[in-house]
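Below you will find the structure I want to go over with you.
Just one protein chain is left out here, and the rest sit where they should.
Moving on to chain A:
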Amino acid sequence: MARYLLRRTAFLLGSLLLAASLLFVLLRLLPGDPANALLSIGATPEQIAAARRQTGSDLPLPEQFGAWLGGLARLDLGTSYVSKLPVGGEIAARLVVTVPLTLLAFALAVVVAVPVGFLAAHRAQRWYGPLLSGFAQLGIAVPVFWIGMLLVTVFALRLRLLPAGGFPREDWAEPGRALAALTLPVVTIALVMSASLIRYVRSATLDVLGSDHLRTARALGESFAGAMWRHGLRNAAGPVIAVLGIELATTFLGAVVVESVFALPGLGTLLIEGISEHDYPVIQGVLAVSTFAVLVIGFAADVAQRLVDPRLRTRLGRS
């Protein structure tokens, strides 16, 4: 396991370096100039030159690339061209919103999807089995912003139960207000996420329910719950954990849409601002942090899978 962890960490760092280089190159391929964000109509040629100096876009590309990698190695993401604030600080301020949003949504989705998916499989013959599967299909088809707008209309504008958007200025100083602000966005993401999770849980459960070893366990006198607990769940968990990792990563990246619908000052909105202002340090910083998060989540899911399933830990299972 220790060697595996070491190898996996090296892989993680390599991926990060590759991602950082790709990011840098792709951003420079976009037309335009970051200096433009600082200009207004009527800017003089001297002002244009000054803006280029200020943003460093007059420096040769290798020099810009070296500065970016060097900073990254020191965990310094640089300073925003536009706001003049350190990018690291700006990202940290946004993570206060995005991380709880993602984790709460993820937790809610799992809490809903696991029992519902199990029921949909276990009670496939009853009337509500297909109904649950149908709900899951619908959830996958509906776009996330539409669900968000629907929830806002009903719970914020009509019933006035929850805020329509925004996040308290004091962040989590009053946890009740912060939670209230996150409730609708969390439910929005969780609905979409649980819809696809339900399908995976359902099919994993169906596989297990039809398996020989479960039937054998029942034949040996185990109760259904006992057989399921001891022999069923572990087997069903493997594929579900793999999907969970992907889902969590997708949610983290997909939060941008939900944040914009609910006017949340999260990482996604920071990225949009960065892109619209051509603010390279901000775009690079946000994407580097997101890439890192996705890689770490994938890593964690891998490790979790190996813990649950001893077969993956053998030489045979690795192939």
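Everything that follows uses one rule, which is that a residue touches a chain if its C-beta (ideal position, glycine included) is under 8 Å from a C-beta of that chain, and two chains touch if they have at least 3 such contacts; residues count from 1.
The rule is short, and it goes like this: contacts and distances are computed from a predicted model.
Of "Cytochrome c7-like domain-containing protein", "sulfate adenylyltransferase", "Peptide/nickel transport system substrate-binding protein" or "Secreted protein", only "Peptide/nickel transport system substrate-binding protein" is the UniProt protein name of the chain excluded from the display. Listed residues A:V82, A:L132 or A:A255: the one in touch with the omitted chain is A:V82. The hidden chain makes contact, of the residues A:A109, A:L132 or A:A181, with A:A181.
Touching the chain that is not shown, out of A:S15, A:N36 or A:Q64: A:N36 (per the contact rule at the top).
For chain A, the list of residues touching the undisplayed chain reads 31-33, 36-44, 46-48, 50-51, 53-54, 82-85, 90, 93-94, 108, 111-112, 115, 149, 152, 156-157, 160-169, 176-177, 179-181, 183, 225, 260-263, 265-266, 269-270, 272-273, 276-278.
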